[in-house]
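The structure under discussion is supplied below as structure tokens; questions concerning it will follow.
Every protein chain but one is kept in place in this view of the complex.
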Amino acid sequence: MTAAPDQSTVQRRRRLKARLWKLAAHALLLGLLFVMLYPVLWLISSSLRHQDDIFHEPGLWPTSFTLQNYVNGWHFFQGFTFGDFFINSFLIAFLCILGNLVACSLAAYAFARLRFPLKNLFFALMLGSIMLPVHVQLIPQYIVFLNLGWVNTYIPLVMPKWLATDAFFVFLMVQFMRNLPRELEEAAEIDGASFWHRYWHIILPLSMPAIVTTALFTFIFTYNDYLSQLIYLTSLNKTTVPLALRLFIDSGGGTSNFGGLFAMSVLALGPVIGFFLATQRFIVQGFATTGLK
Amino acid sequence: MTGRARSEALAAYLFLGPWFAGLILITVGPLFASLVLSFTDYDMTGAPDWVGLRNYAELLFEDPRFWQAARVTFFYVVISVPLVIAVSLLIAVTLDRGLSGLPIYRTMFYIPSLIGGSVTIALLWRQVFGSEGVFNAVLEPIGLSSGGSWIGHPNSALGTLITLHVWSFGSTMVIFLAALRQVPLELYEAAQIDGTNAWQRFWKISLPLISPAMLFNLVLQTISSFQAFTQAHIVSNGSGGPIDSTLFYTLYLYQKAFIENEMGYASAMAWLLLVAIAGFTASLFATSRFWVFYGDR
Partner (left out) sequence: MIHHFTRRGLLGAGLAGTALPGAALGQASGPRLRFSWWGGQSRAARTNEVIALFNRANPAVAIEREISEFNAYWDKLSVQAAGGNEPHLVQMQSRFIDRFAAGGALRPLDDLVERGAIRLTGIADSALGTGRQPDGRLYMVPYGAFFFVPMYNRTVIEQHGLPLPREGWTWDDFRNLALALQPRLPRRVHACFNLGGVTEAFAAFALGHGERPFHEDRLGFSRQTLTAWYQMWEELRRAGAALPADQVAETNRSIIEDSHLALGRVIMDNKAANQLQAHQAVMARAGSGQLDMESNPRGPTGLGDSIGTNGLSIGARTPPGLVAQAAAFIDFWMQSDEAARTFASDNGVVTVDRQQAEQAATTDLPRGVVRNIHLYQQISRHASPETYPAYYQQFNLLMQRRYQEVAFGAATIPRAVDSLFTEAAALIARTRR
């Protein structure tokens, strides 16, 4: 005669099953990660091998080990180090982040929470503005900025962000704001709070995930934005990371510096990864920690 | 309009102030200019010559490469957008909660999207999918590959670019992560008490509640995939090859604009693309009525 398993056995089995699932999950994730990160691992390993070995040694493990690529890459040019380019990129990114946060959240609040005539038309216009490929807007935009005397400055790169031209982030914030329950504002409305008060004290703090995501993505987009920076920045002292990286490759027939390219690419990843690590906590904080309830 | 409605509208226009300014000062001008240019012959030197609808007619009826580019791009969008969404959702759900080391995992899965657009990606991708790449190194011994180049063959080149796109799913994943975290834990707990399993919880709770983010990702992925340029440009060395198998629409547009100096023709291409994207997006929004639920209702 078999006895029915008692509670503790059942619980133990359940816990064991859960642990096995977790182990399996980790194994799968790590396996997937290895496959996904293979190119990145190859990038890092190539940055550590002698430049001339990079292309004829396809394996992952470097046979020669050198930090020379980092040194060469850093000392880019007489009088310039890659550090200068990092500073330029960071400066632009910082100004763009601020601009996007301010302008896009303002616009998003209007679309998400306010009623006004022509709302749908404006929303369509906003989204429509990113549907036209950038290459055909390049020259008209360039001529405008040229006539304003703003070529070879950072203004053409930064100013549009302060005017909410990044529809991506407006839409992102709209989706997050629309997901917030109305009760939160209704209480404030009854108290006679102004729209600004509701925006600033209620909606914005609750939209922290969207805000942090905006900051993170803005950083990455401007950090990697090659085309605009190529067109608008001409003098070497304003050069940014993506432009400088391309200068490592000489497709005109001269000698390239692939070691330097890889080394500086790896280095360029650093700030972004750091930014992500630091901010991802705020992206995933969700409702639980907002202290509303 | 009532007084309240009027003050609300006024407030809205104030909030939209910067956006209006941007629209007028930055967006509308080039948009309008490119529309006008699409009816001209403009080689970027001298003045544009008015040609009316000729560019459009030539595009639609006399340009086989246009249709090739449209085919390639359409195929790319239709395959890679659902793939990216599915993969990033799957990983986001896995990395939402319940495992140790989640911050590290999330960062690691995010990293590929950071390199996806850089100049090194062509070299990296060739390391994987080239004839001497690691993909072949793994598949050849077990007979699944004859050692040819996946990037260099017209049958597989587009596939490698789709893979590249899916590989860079990081940003979509982050948005899903943020959305998943907005779902109140209590809902899951209540459902668990009711005896539902993980799949049911996902389907009945998570999905509907992250539907706004899902719409966002769908729309933005569609818009950006239609305009995909950098990867194809870099990996195919600007050619869209082999045999135009990776001739993305915007790559062809770029060739017309900057290599052939036909900016008018390229502008016409751009506007056709805008119409197509707008159509797709509009239908996405139209269907969204049925499956997107906002928390403010």
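Which chain is which? They are A and B, in the order written, and residues in each are numbered from 1.
The rule we apply is simple: a residue touches a chain if its C-beta (ideal position, glycine included) is under 8 Å from a C-beta of that chain, and two chains touch if they have at least 3 such contacts.
Everything quoted here is computed from the prediction, not taken from an experiment.
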Legend entry - Partner chains on view for the chain not depicted: A, B
Legend entry - Residue among B:G3, B:G46 or B:G195 that touches the chain left out of view: B:G46
Inset, instruction - Taking the full complex into account, find the residue in A:L43, A:I139 or A:V241 that is in contact with the omitted chain. - result: A:I139
Inset, instruction - By the contact definition given up top, give the residues of chain B that touch the hidden chain. - result: 24-25, 28-30, 32-33, 35-37, 40-41, 43-48, 122-123, 126, 130-131, 147-149, 151-154, 157, 237-244, 255, 258-263
Inset, instruction - Could I get the residues of chain A that touch the absent chain, sorted low to high? - result: 50-56, 76-78, 138-140, 142-152, 230-231, 234-236, 239, 243, 246-258, 260
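We take it that only the chains that are shown with their structure count from here on.
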Legend entry - chain A and chain B: spacing of chain centres that average the CA atoms, whole Å: 15
Inset, instruction - Can you check the complex and tell me which residues of chain A touch chain B? - result: 22, 25-26, 29, 33, 36-40, 42-43, 58, 102-103, 106-107, 109-110, 114-117, 119, 122, 125-137, 139-141, 144, 159-160, 162-165, 168, 170-172, 175-176, 178-182, 194-196, 199, 209-210, 213, 216-217, 220, 224, 226, 242, 245-246, 249, 258, 261-262, 265, 269, 272-273, 276-277, 280-281, 283-288
Inset, instruction - Please give the residue numbers of chain B that touch chain A in the complex, ascending. - result: 5, 8-9, 11-13, 15-19, 21-23, 25-27, 29-31, 33-34, 37, 44, 94, 96, 98-100, 103, 105-112, 114-115, 117-120, 123-125, 127-128, 132-134, 137, 167, 171, 174-175, 177-185, 212-213, 215-216, 219-220, 223, 226-227, 229-230, 250, 253-254, 257-258, 263, 266-267, 269-271, 273-274, 277-278, 281, 294-297
